[in-house]
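One protein chain is absent from this view; the other protein chains keep their places.
Entry: subunit A
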């Protein structure tokens, strides 16, 4: 255990400040999202989400203090144990949970309803960091590679079985951390190109796409003829894969994806096709944000997001309320807060002397970034509607707790970095 004085000295206060700023703004916007001028309820009322969120924030602070007080070495030495426990909890949830809206992801403990999938993130981050600190990515053998892939993919596989596709996708964010630790950039590039091709295929006619790619490739090869002669089998293979992908997208969307997933994809591509149906969320969300203008309509003055029968208003679509009531200025402030936090975390990660600490730091940044990317993206029509919350802002105990744990374990490790040095 650390003495409190040292703790306060070594704690990274800018991050703590950003955390409370975001949580506080989130709380006000949760209230705005459930606020109804016909029936005004106090922001502290337990009957509405803002009142409950305050309780989550309060308990979150308790959690945070516990995390900071616990010996930081515990996170390192207990990483696999925590991970194993989380896997068991995920499996238990699969068996015990009552299906809510087709999803089996909620565990009810008395008055509290928790989503273990949220907590699997920090557990997995701890486990993979621990693994990379013992087996450096650069010098790994094939067996180690498989171990890492297994560690990373096991939780999302179980989460997929709980029908929480959104939460499962988050684990893809670890690629960014692995990249920092030495993973080949090719994997990132291939991933990005695949996503781009996937989206382009949905947006444009396939033959145009094939033609454009062929012409571009031809032009590039004509300019760099020597490369073609040296690497033509490779180039032909890549070309074939891309064309193959273009033609298999339809099959993938129509036969592999489930109907609600198909709808989300279609909503992203053309929300106007069925504005009252699957595209509804996207259309409404863009209208709400768009109507905010430059400075917004003012706190509680929004008109587009005030009906509480869309339950996601205070959770996944909280950014709509921000956009509508605080305009472009407010939206950019929120984006800036996220970027400041992310850059700060990268800075913290880089100053760690242990591979464990650094990798964990990048995992934290990657997870928060992925949530930010997808959540804000879906509200402005740049990402499919995937039900994942906006960290620190969205209503919900599991989400707030899990991000609090995730972030403050890093701060705990960070506040002890000087002691590690002298070890």
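Note that in this section a residue touches a chain if its C-beta (ideal position, glycine included) is under 8 Å from a C-beta of that chain, and two chains touch if they have at least 3 such contacts; residues count from 1.
The definition used in the following text is that contacts and distances are computed from a predicted model.
Candidate names were "Nitrite reductase small subunit NirD", "Oxidoreductase", "Tryptophan synthase beta chain" or "Penicillin-binding protein 2", and the UniProt protein name of the unshown chain is "Penicillin-binding protein 2".
When the missing chain is restored to the complex, the residue among A:150, A:182 or A:218 that touches it is A:182.
Touch with the chain that is not drawn comes from one residue among A:289, A:388 or A:410, which is A:289.
Seen from subunit A, the chain kept out of the figure touches residues 37-38, 138, 176, 179-182, 185, 276, 280, 286-294, 303-304, 306-307, 309, 323, 327-328, 331-332, 335-336, 338-339, 342-343, 346, 350, 362, 365, 369, 372-373, 376-377, 380, 382.
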